[in-house]
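First the structure, then my questions, so here it is.
Missing here: one protein chain of the complex. Every other protein chain is in place.
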Amino acid sequence: MGAIGGPLLELSGVRAAYDGITVLHGVDLTVDAGQVVALLGPNGAGKTTTLNVAAGVHPPSAGRLNLGGRDVSGARAGDLARSGVCLIPEGRGVFPNLSVRDNLWMMTFTGRTREEIEDAAYARFPVLGDRRTQAAGTLSGGEQQMLALARGLTTDPAVLLLDELSMGLAPLVVADLYERVADIAREGVAVLIVEQFAAAVLKIADHAAVLARGRIPWQGPPDRSLHAELSSYYLGSAP
Amino acid sequence: MDQFLAFTVVGLSTAAIYAVIGSGLVLTHTTAGVFNFAHGAAGMLAAFSYWQLAVGWEWPVPLALATVLLVLAPAFGLFVERVLMRPVQALGEAERLVMTVALLTGCIALARWVWDPNTARPLAPFFADRSAIRLGPASMTWHQAVTMAVAVAVAAALWFLLHRTRAGTEMRASVDDRALAGLTGADPLRAGRLAWTLGIQLAAVGGILIAPTVALDAQQLSLLIVSAYTAAVFGRLRSLPLTFLGAVVVGLLEAYLAGYLPRNDFLPGLRLAAPALLLLLALLAFPHRRLRGRDRRLVRVPLPTARGSLVFAGSVVLLAVVLVTVLTEDAIISYGAVFSLGVIALSFVPLAGFTGQISLCQLSIAGIGAVVWGHLGAHGELWALPVAVLIAAGVGALVALPALRLSGVYLALGTAAFAVILDRWVFTLPAFDVFGVRVTLFDQGSVPVTGPDLFGWHLTSPTQLLLLAAVLLALASLAVAALRRGRIGRRLIALRDSEAAFATLGGRLLGAKVAVFALSAGLAGLGGALYGMQLQTVTAEQFNLVAGLPIFLIAVIGGLGAVGTGLFAGLAFVVPTQLFAELGSWAHDLSTLLIALAGMGLAHSPAGVAPRMHAEWAKLARDRTLFRALLGVLALCWLLAATNAVNGGLALVAALVAALSLNARASARRQPAPDIPVEWWGLRRPWKPEDGEVLSRATAAS
Partner (left out) sequence: MPLLRAEEVSVSFGGRRALDTVTVAAEAGRVTGLIGPNGAGKSTLFDVISGLRRPLTGRVLLDGHDITRESPARRARRGLFRTFQHLELFGRLTVRDNLLVAAELGPGRLQAARTADRVLDRLGLTDQADAPADALPTGVARLVEVARALVLEPKVLLLDEPAAGQDTEETGRFADLLRSLAAEGTAVLLVEHDMSLVMTVCDEVHVLDLGTVVASGPPARIRHDKTVLAAYLGEE
């Protein structure tokens, strides 16, 4: 795991563009080891782009990306993945026609054996063990997300980047999933969560940031004052 | 009952072969995203190679089998994956399809070239010396037993591979979500290689098993696979168990049809065409999901100018005049096909070039045009020509109806099935009556065709017919150019780019699709009639599916969107065949092979050769002084050749050298490169008419 004490993941002054149109206008964000940071904001604000920059999937046009105090701006996704950055993209990162076992089997490229991976996954998410021969596409939405998490954790990440984990899930399921994420953070993983639906993630977040039109106009502890901020950014009464 | 059992045994053993071949097809389709039209041709090549080793060179059977199945077939699969498919993977579905059609054409031509089709090559069934196994009243040969055992073994082995090995699981993962598979360490290239290797191996197994029961004939074997395609379509090109089920249905149906269909003049063809008919029905019955996404890079459809089209049409006629004054009588007969086949090739332009609908039955429709003209215009009645065109157009409209449900690979497959139904059944029918109208097709033989009677002037000599074909090609090219420039052309391209937008803007999909199919079929019918006039007698074989594939390929090489493709295709099809003709009887196979190879080079010039040539020569045409000089030199060369002052070949070389050097001169006068980056053209400065040309040249060069 990364250096304890300092920020593990640090974005400073990050700008990013698609098709020559700037989507991020200078984003500053830090995540410490063991910390859960929620990045909230309306659709089209640039949340997913921020995650993609942090994972090396989308190159920033300016600004710096630090990982454990090391400047990794411009590193490619594969290199960052090997340095312990794990992105679980929006939509479920599972193969729907493969069984749970086979989905986990695909992770043996990490060097672990099939048995190790399965044991770890079923220990953390027992329900996956009960459904090991079932095709992933027939699992419930929440179980699919658990499988995606289990697959991601196989890489032993220091930084976990989660995009819209709650998409299309019932509130209770979301709450349960975020409890698991909190457990993962307690093991020392730095977690950055992008969410449009703020309520559930704020229950476990140590820190929250609002992203609007490619900038972070507000960040701080997730308390009541955040609510007012969010409503203004979501519903357009902000300056 | 005994008979029924016997037919069932035969049906199941062919079903076993279809299942093996069909599962290979499904494997390459799902894993590599390519529907391989040449899958059967690969099996055919395997059968020929096996014959060469086991019979030709008298190797022991196990050694010959091992060499074909474990060395040649995997090598061929890897070659196809690496050399042919990977370069077009990033292009559209249509390009991948063309690549496999080129491969099919190439394989057939190669086999006919290497193994003379006029020699019989009997291949003994496996364990032919053992007596048949008795099954109550019926019996089963050892070959049939082996075939069924192989199918069962293949099913088991595939299941084990896909579900019990890491590599097979990786293949299934790539099918599910290619991007995710790549992210989690799977190597999509490795999965693709494995799929191609296995797929071709399965085709080879099927080819070797089926060859002893039919004649070892390149074309027949390659198309026998239609039944395997039907089985794969039953599995919606995805599911292996359903493919096996489909194979059983097709195999039994064929066996029962062979056994129980009454014997008369009309039905034997139906038996042969049954797999194709079933394929067409299966395609229409099952809903089909389009293959992955849209084309990633759009190939533009060139926009001809009015002046440019006129110049082009004029050149077509001029070329014809030059040919008839320079060539000998015999050569005029051969070169006449430049213009008639040109019209047939031009029929691909509105359909495939503008609308993006790939039809593989254009030559069959041309055959209908030829035969209708042959019968109705038996004495050169001019009114019969428009009637032939209209009847061909009507058939085209009929083909359009399935096209409403099918697109891409499925439409190509459907039109190929339609062509096979025409070849094997409809064209073989004797004369029959429909609602009191006597319909005669090829009359189970050949049909004489004469030239038209043009206002009391009967055109019969090769010269007259060549000029007629040239004038009609020029007019047809002008018409297609006008179509592209006008409302209908825009509409067809719009329809191709977004059916949803077209429909929500008030466009009628049905009308537009039927119209474009009818239009291009009419053109094909006209070309067929002209071609028939030059051939003087036509037979069904001249218009079958396999004969039509090279024309389709040349049209693709020329550029499906370009009006110049008609002339280009005619020249590219006829000239090499004539040049090789002096070399020997296999000239036709060699030139077909060359066409197939050129088709495989498609990845390097997806927009086609014609637009590229247009871009390279347009400057010369715009430079008045140099253009006049060119015309002068060409006229001089022609005069010298026509008066036999110099040898025709010498005059041609001189004309080419002059044209090339003048063109080099014109290019040298080029303006300096623009300093605004390409991406910003049309944004930071207005879009200029020549920009498209510059861009297409740049992308063609890169």
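Note that the chains take the letters A and B in the order they are written out, and that residue 1 is the start of every chain.
The rule is simple: a residue touches a chain if its C-beta (ideal position, glycine included) is under 8 Å from a C-beta of that chain, and two chains touch if they have at least 3 such contacts.
This is a predicted model, so every value here is computed, not measured.
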item	value
Contacting the left-out chain in the complete assembly, out of B:P87, B:P212, B:G394 or B:G507	B:G507
Listed residues B:R134, B:R164, B:R487 or B:R624, member touching the removed chain	B:R487
Those residues of chain B which, in the complete complex, touch the missing chain	298-301, 487, 490-491, 493-494, 496-498, 500-509, 679, 681-683, 685-689, 691-692
Contacts of chain A with the absent chain, listed as residue ranges	18-21, 42-44, 164, 166-168, 171, 174, 195-200, 227, 230-231, 233-238
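The definition used in the following text is that only the chains that are shown with their structure count from here on.
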item	value
Parts of chain B lying in touch with chain A, wherever the complex brings them together	163, 166, 169-170, 172-173, 175-177, 180-181, 183-186, 679
For the chain A and chain B complex, residues of the former touching the latter	20, 93-98, 102, 105-110, 151
